[in-house]
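Okay, handing you the structure first.
One chain of protein is taken out of this complex; the other chains stay put.
Letters A, B, C and D mark the chains in the order given here, with residues in each chain numbered from 1 onward.
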């Protein structure tokens, strides 16, 4: 089996280098070839991701950090729809790793959340590519990337 | 006629194993080949469903349990649009089985709702694949999967 | 000219059998071949409609009755977008006949509204297929299917 | 150069015959072949426009007059998205001419607004087809079809 290729796309708009955290994590988990691209904002992520997938990447991680204003939420919505359409046109996964500025109250907390979420999604990427059965073992268990897991419903 | 293949896609984000309930129900109703995949979140459902449909599944059930925050509703909206587009690109049904966290007030109730909805939608899948006439007999009768049926309008 | 084929797609979720009303009306207006399918909910309408159009139907009527909660409106929005995309992929019309539960205050009124809207849209289908000039005569006249017409602006 | 063909699509839902106004204006400006179609509502505009474009029209004008209720705004949103997708699938322009019922307070004012907007957009169509340089001369000058122009920002 040839080495898997994982695309990494992030933005200059984001305020934390999530891509680096995810790449560090991925390298510890498995041997994959990484191809990194940076675009200005989250709405530029879909096409850059699609170009990488069409160019041979097996999966792309797309990182973004939308601001807290309503227009930022709308941009994130548009970007997410674009990422979903890009996946449907390529039949490959794009793992969206978005952290919203209002998910934490201090810069420090937001950076830590972004770092953890990037790393936990890197683990999801590893599982999708190499260990899909591990994901099924976690099905319905309330995983929350970057935060405390919600856990399964208590009955 | 060859055995029908049904794809089952769920998430690690969900807090109840709806896929298992649906698979149990389906096995009691008919003989189908089941192919299960698990992805991290609901926005990963569309492409995974499409891959299964393009790979030969006749229909996919997609399970998700969005949280109660506005961003969760938006994610569900994006996932639903993706599922609809995936269907239009494959000309096959994806039965979306989503349970929103705020549809019930306790974990127990939410789990029971999720279980019933999964099972009742499994019956819909059975009908779509093998007994379409049964669905037409129920046309306009106010069916509500998982909850009490609304019933037809009283005149 | 061969007989026109009209697809009829409705849901088990709806609380009134609009499809039957429309089919009755259509049969009185013209000779068409009707093909009826029933799906669980409105988000299942787009792909079923597209399958019928790709299978040779000249036009599809898609019936739905969304509930009154915000999530129901969102589902209707998603279904409508799917129906529009299905039309663009087939270059054929899908006449969407949706009645929202909060358009009337009693079951009786809602049923009557649904019945009238279904029948008036059947007349639109007849015109689209056989008498497009009749529609142009009504252009800009404020037609409202199922309710009192708004009429043209009074100057 | 062969005569340009312009499609004209409007609705029976609208309360003013904007298509007629635009056609009058277009005939005064240039020699084009007009092909008019009328559909029931604005959500029927995208596919009818696409059929005309695929049939050889160089451009389509799509006229609609959404009501003032939230559901009407949602329908307009869905129609607009459909019109944009139809353009992307054909690489031709569809000039959307929508007038919202709540843009004016009396029938008389609304009719006058609709008439002016239809005519001014007919001029845009003329420019797009025959005088694209005239549009560039107007770039960034705050044109408002049907109303007083906003004009360029005063510095």
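The rule we apply is simple: a contact is a pair of C-beta atoms (placed from the backbone, for glycine too) under 8 Å apart; a residue touches a chain by one contact, two chains touch by 3 or more.
Being a predicted model, the structure only gives us computed values, none of them experimental.
Participant: Among A:15, A:116, A:131 or A:144, which residue is in touch with the absent chain?
Facilitator: Selected residue, touching the omitted chain: A:15.
Participant: Thinking of the whole complex, not just what is shown, which of D:3, D:28, D:106 or D:136 touches the missing chain?
Facilitator: D:136
Participant: Contacts of chain A with the missing chain: which residues?
Facilitator: 10-20, 36-40, 43-44, 46-48, 50-51, 54, 65, 67, 71, 74-75, 78-79, 81-82, 85-86, 89, 107-108, 110-111, 114
Participant: Name, in rising order, the residues on chain D that touch the hidden chain in the full complex.
Facilitator: Within chain D, the residues touching the omitted chain are 73, 77, 80-81, 83-85, 87-88, 91-96, 100, 121, 124, 128, 132, 135-136, 138-145, 150-155.
By definition in this document, only the chains that are shown with their structure count from here on.
Participant: What chains touch chain A and also chain B?
Facilitator: Touching chain A and chain B alike: no chains returned.
Participant: Please tell me whether the contact surfaces of chain B and chain C are same or different in residue numbering, using the over-half criterion.
Facilitator: Both copies, chain B as well as chain C, present different residues to each other, with under half of the numbers appearing on both sides.
Participant: Please tell me the distance, in whole Å, between the geometric centres of chain B and chain C computed from their C-alpha atoms.
Facilitator: The answer is 25 Å.
Participant: I'd like the Å distance between the centres of chain A and chain D, where a centre is the mean of that chain's Cα atoms.
Facilitator: So the centroids are 40 Å from each other.
Participant: What positions in chain A touch 2 or more of the other chains?
Facilitator: Answer for chain A, listing residues that touch two or more other chains: there are none.
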